[in-house]
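Here the complex is missing one protein chain, while the rest keep their positions.
Just so it is clear, A and B label the chains in written order, and each chain counts residues from 1 on its own.
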Amino acid sequence: MTAERIVYMDHSATTATDPAVVDAMIPWFSKGYGNPSSLYRIARESKTAVEKARSQVATALGAQPDEIYFTSGGTEADNWAIKGIAFANRKKGNHIITSAIEHHAVLHTCEYLEKQGFSVTYLPVDETGQVRISDLKDAITDQTILVTIMFANNEIGTIEPIAEIGKICRERGVYFHTDAVQAIGNVAIDVVAMQIDLLSLSAHKFYGPKGIGALYIRKSVRIDNLLHGGGQEKRKRAGTENIPGIVGLGLAIERAIARMDEQNKRVSALRDRMLDGILKNIPNTRLNGHPKERLPGNLNVSFDFIEGESMLLLLDHFGICASTGSACTSGSLEPSHVLLATGLPAETAHGSLRLTLGAENTDEDVDYVLEQLQKVVIRLREMSPLYADHKKRSCNV
Amino acid sequence: MTAERIVYMDHSATTATDPAVVDAMIPWFSKGYGNPSSLYRIARESKTAVEKARSQVATALGAQPDEIYFTSGGTEADNWAIKGIAFANRKKGNHIITSAIEHHAVLHTCEYLEKQGFSVTYLPVDETGQVRISDLKDAITDQTILVTIMFANNEIGTIEPIAEIGKICRERGVYFHTDAVQAIGNVAIDVVAMQIDLLSLSAHKFYGPKGIGALYIRKSVRIDNLLHGGGQEKRKRAGTENIPGIVGLGLAIERAIARMDEQNKRVSALRDRMLDGILKNIPNTRLNGHPKERLPGNLNVSFDFIEGESMLLLLDHFGICASTGSACTSGSLEPSHVLLATGLPAETAHGSLRLTLGAENTDEDVDYVLEQLQKVVIRLREMSPLYADHKKRSCNV
């Protein structure tokens, strides 16, 4: 079952850590291992390394270094932002607004808060996956303390109108958090211009290491701690600092921003060519998400009559790494809540395939995937009763 | 101001990652980077690596693999255990028992829960730093849902009577959590024999990487999630797995257990020789913590008339890395809550020095520290008004 060739097109799930980033991390494991809270020399060196990384992250976001707090990843950053704002501002109000297409790190946190007595509005999205500004305006009440809407969606790649949302939230005096886990390195971000109060990110989505992320918290934002303990991170986030991870995050974000424009151009061209090829060669296929306002590497298509997991298994057999919104891989009953929120019928959602391109993908990869994918779809359709019915219907016309 | 020689004696703060552990981690950054939640081959390989590490941790504790959950470190494990038990069992009772000498990750979490309406008993300790079993028995009420008492203390090294505590908790039907962050690799642990329900650990304390830890949760324990989001860790701890960290933790704990007996013998002999030298050569000095029931590498001594931070600065000048319970390094008002809880006067606590020995320390290190430490203490006493008074008092007798 071994494939000669591996084509990784699941960059939204995670990315390979850039070898230059790994190299930068290595010295901080066994040599510069001092605990930054201590006062001797090797500890001061760790501290300096942490502060350098903090500046690198701040620069990437247009923030100040003392507005950046390191976390164990995007999930912790989302949990902290949402629970921290909710509990610290409970006296002001108990209403939170989010969207129906958030990552589970946001959605399940909001559901948890509902159990704690908060009230949450899940804004619907249009068929491209975008929140409607008028819906947001209507949803804000004098009880609203937080709006949390993702910068870009992890499944369909749709980019939300963040600057507009930020403007409205600032005007209405409501904190605005955005989960930018998928956006970093793909979209230019300026937290000041976009009036963002809190922003989550996770290094492993932009060629940094896993297990490290950050939360940007604008100065003067009232927020409770999520992890209690030692006085690290200006007493806001306890726990001995993950120095190699932090150093890796710092370099990864710096490199991601530096190459962003050039890489986006290259990757989106590959992606567009792949989309054209799919739509041209494989009938009964549709693009999910926004036609233009989407992440450069994201392609999400639905193939009628077939199911996602079997697509993934066959693609894996040919060395192609991809993902699906089918319920069969999620371990839950429902297909992707994101696809359903865009109005896709469950049946179509089950047949969705997400290919997310990144740094190491080439023109040859695109050709290879196009070729194999067509074979895979034909093969699965041939065994599908839905396709059999469809063929009959078409012939009977 | 550069020292020729670095003698690291702050192993309780953190340890250098074992180079063999780093080597084992490296392949999982840029090669085996697949997201374990995905189903293609490189993802299955990551998954296998994670499960292997889970078994390694389980074996070290005498637990089952499916009772081990990876976290971002000891702080998260402590927060999860305590908040998770508290919120999941609120209907049964609202009382928690802990000790006065816990790490801040436990103490501040308990203080947070007090604000949420829980009631917390902070058991006192005797002058050696041990909790009295009779105090524990008396403190348990029908409202008690959790006892959380550390396995070994990070400052004075005292080992608590864990098996006895476990027995009482099991008899009384109360969950027992222990913060074993300092104990792993230093004390033999068996969660079944010791009747432990939850146990926290952190890799960087036993030559593993920073930013990764684990919580052991005995099967059938009722606990809420701390981080909400994706379905990782059997839906109990969301967030993309830190594969290199997890692999590093697994190998580090396996190695720590394998060399434990031999290393403890070696390190405690060094420690004992250092203690003898200090008590013999430096007058007005006392050992803090338990004379016998203490971590093999831990030495905590108080030097009358001088202050800890200035000791650390001078020791650093000579390349010696150590720590203190003085308020001057803590950024807070009070000297170490642990030393105060053992009945030490604040004045004496300010003059405490913690030297924690570990794998790489040698006989020469001990000689060097003894020599430098004596000079440092003499130098600081010469500038101390308290010592001047003491000398005058002694002469006038």
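Basically, a contact is a pair of C-beta atoms (placed from the backbone, for glycine too) under 8 Å apart; a residue touches a chain by one contact, two chains touch by 3 or more.
The definition used in the following text is that contacts and distances are computed from a predicted model.
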item	value
Hidden chain of the complex, named as in its UniProt record, picked from "Acyl-CoA dehydrogenase domain protein", "Oligopeptide/dipeptide ABC transporter ATPase", "Fe-S cluster assembly scaffold protein NifU" or "Cation:proton antiporter"	"Fe-S cluster assembly scaffold protein NifU"
Contact residue for the chain not shown (choose from B:Ser310, B:Ser323, B:Thr356 or B:Gln372)	B:Ser310
Options B:Asn94, B:Asn264 or B:Ser384, residue touching the unrepresented chain	B:Ser384
Of A:Arg44, A:Lys167, A:Lys236 or A:Arg273, the one touching the omitted chain in the full complex	A:Arg44
Touching residues on chain B - with respect to the absent chain	1, 305-310, 313-314, 317, 326-329, 331-333, 335, 345-347, 350, 382-388
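The criterion applied here is as follows: only the chains that are shown with their structure count from here on.
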item	value
Chain A-touching residues of chain B, taken from the complex the two chains share	3, 6, 8, 10, 13-19, 21-22, 25-26, 29-31, 33-35, 37-43, 71-76, 78-79, 103-106, 108-109, 111-112, 202, 204, 209-212, 225-231, 238-245, 309, 312-313, 315-316, 319-323, 329-332
